[in-house]
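A single protein chain has been omitted; all remaining protein chains appear in their positions.
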Amino acid sequence: MTESGAWWTLLAAPAMLFCLAALAVAANSVLDARDAGRSAGPAAAMRPFLALPRALLTQPRRLPAPDVLLWRAGIAIVPVAAVLSTLVIPFGNVAVADLSVGVLWFNAMEVLTWAGLWLAGWGPNAAFSLVGGYRFLALGLAYELPLMFALISAATGAQSLRVGDIAAAQQGLWYAVWMPVAFVVYLAGVLAFGFLGPFAYPTGRDLAGGVLSDASGVEWLLLQAGRWLWLAAGAAMAVPLFLGGGAGPLLPAWAWSLIKTLAVLAVLVVAVRRLPLVRADRYVELAWVVLIPLTIAQTLVPALVDLAR
Amino acid sequence: MDVTSTVLLVFLGVPALVFGVLVFTLNSMARVTFALLASLVCVGGVVTVLGLPYLGMVIVLMMVMEMVIMAVFMIAYMMNPAGLMPMSMLHNKRGALVISSVVFAALVAGIFVVPWPGHAGALPRDTTFQAGMALMGPQMLTMVTLGFVLLATMVGATVLATRRGRYDRFGDDLDQRPARDPAGGGVGR
Amino acid sequence: MTFELVLVLAAGLFCVGLFGALSQQSIVMIMMGIELMIGGIIVAGADFWRFLAPAAPSGQVVIVSAVVAMAVEMAMGFAVTTAIYRSRQVDMTDMAEELKG
Partner (left out) sequence: MSLRAAAARPRVLLTVLPGGTAARLAAERQLRLRDWPLAASPAQADLLLVAGPDCPGLRAPLERLWQDLPTPAARVSAPGADAVQAALDSGRAQLGSREGQLDRIRASAGAHRHGGRPAKGEEGPGGVHDGHGPHGHGGMEMPGGLSMAGVGEDRDGLTLDQLHLPLGPFLADWPSGLTVHLVLQGDVIQQANLADPIAPGGEGAAPFWAQPWIQADAGEPVTAGEAARRRSAAHLDSLSRLLSVAGWPAQTVVARRLRDDLLAGAPGPAMAPRLERFTRRVGRSRTLAWATRGIGELSTQGGKQAGVSGPAARAGGDVTDRYRQWLADIRRDLGRLDQPARLQAAEAEESPRGRWRAQHPPSAALVTVLPALLTGAELAAARLIVASLDPDMDELLPTRREVRAPHD
């Protein structure tokens, strides 16, 4: 059974999330170096973190008529929501707060990114930035409903919205095995709310970086951190939802949680690099015409299984 | 109600009111929208603290999506969305103020005058479970009605908002394939 | 006392929304006022459920209905605004007066 952790887990969970995100960034950087024909050693893994001193040193820019308040609020929301989402994710058998509506909490935090990114696009009063913000809304309308049905599938299977219960309900058979559609849609959703790889549409290079195009220094750093933190949080949440949580032979629960999280993270990083960008106008139709019916059918499977039980 | 809950209620209730007032005092449409969002998120928080975490979270989740989409409409249709040029959009301000003040006074008076009945029954162990059992059992009719209302809304809103019908898309004999759309979609076209 | 104060909060939200709905010209702003009013109703519903009848699920059903009403009001409001705007480039109630028939 999952239990709520002591007070220090409140600090440990964000720290672990940061480590996982940093690991993903480093792995991505090593793969970058290999593709570009540079030496792919530990030095290459550390290169992205040179952006830290740079971002902290950069002076703020003056823009004509920005909405600074909303801009800052939006930029802060993205990483903060990612960190808050980890409160309900159990690591081994311990979560910071195993809420009775944990799945919903995660979902609500993820939806906050909508507001955050739109505000980050609106704030600087620049065309490309605003278009980037709108692009995330278009993407959001596409990915959100299938993602919700994927979450509902797992919750229906366990007959609980408590993340710990969902992990515990997968004794013997992981949900990823008999709810593969939900699992894949969930992973696509993680890439989407992290606006990375195939779903990096809001930050497209065709918009000179979209929502990132007018972010410099700390603003840029927070948005970039936010997307990788979301990727790490999504990978961590996949483990209790679909991969049986900390259950596994021989090793202790926390070790299994860690191994599974790293595996999901690795899959996501590879997907980020292997898949080209999907434009939201195309993905919306796919999501509504194909993915929503599929995920609804997927939700029906655990519902029928529960009835028969 | 324990002390934590009371403190939380204060810290959520006061901002809910403050942001609510800001909705009608700010100039920038974007700020107005997000003030309303902040107010309603606080309402979701109040509902959660009152013991309904499921409904509270649903309110937060729904309001974020709704308000962000609302912001799109605000900026598409309203002049001066950024509020760079302050102007008043009110009419009949005094009348509205009088009516709402009178209503507020009456409501507050009522709240403190009415002899409310005492506690009836105990708090259920799982309030989410309580709502679900009610909606899928005795209150099934409510749920079905709400479902139909939502369906009617979806159809009605789409019909109202679109200009092009099937004859525009598929031609006069409805035999044109693929459909004539200004932009291609992701599936089959 | 908490019960009464939360009800005052609900009344406050309702009346702020009422003021907005009565005084604003823009259709979208009127919708914002109505949203706030429904927000007040939700708070009141939760308060009644919690302090008067926690054993009965009806309080929760009221809140669910209010949330649905919010969504319906919003969707229809946007659709009507779009339709009016498309035909006449108007988004103010005063300018749509000929609708009075």
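We just call them A, B and C in the order they show up, numbering each chain from 1.
By our rule, a residue touches a chain if its C-beta (ideal position, glycine included) is under 8 Å from a C-beta of that chain, and two chains touch if they have at least 3 such contacts.
For clarity, every value in this text was computed on a predicted model and none was experimentally measured.
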- Query: Pick from B:A76, B:L97 or B:M133: which residue touches the chain that isn't shown?
  - Reply: B:A76
- For subunit A, residues in touch with the removed chain: 31-33, 35-38, 44, 47, 50-51, 53-54, 56-65, 125-131, 134-135, 198, 200-201, 204-206, 208-209, 212-217, 220, 273-279, 281-282
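The definition used in the following text is that only the chains that are shown with their structure count from here on.
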- Item | B-C against A-B, pair bridged by the larger set of C-beta contacts | B-C
- Take the average of all CA coordinates in subunit B, do the same for subunit C, and state the distance between these two points in whole angstrom. 7
- Can you give the whole-Å distance between the Cα centres of subunit A and subunit B? 26
- Item | subunit C, residues touching no fewer than two other chains | none
- Item | Interfacial residue positions of subunit C with respect to subunit B in the complex | 2-9, 11-20, 22-26, 28-29, 31-33, 35-36, 39, 42-43, 46-47, 49-58, 60-61, 63-65, 67-68, 70-72, 74-76, 78-83, 85-86, 91, 94
- Message: Looking at the complex, which residues from subunit A come into contact with subunit B?
- Response: 65, 67, 69-70, 73, 99-101, 104-105, 107-108, 111-112, 114-115, 118-119, 122, 125, 134, 137, 140, 144, 161, 281-286, 289-290
- Message: Per the contact definition, I'd like the list of subunit B residues that touch subunit A in the complex.
- Response: 28, 30-31, 34, 37, 53-54, 57-58, 60-61, 64-65, 67-69, 71-72, 82, 84, 126, 128, 183, 185-187
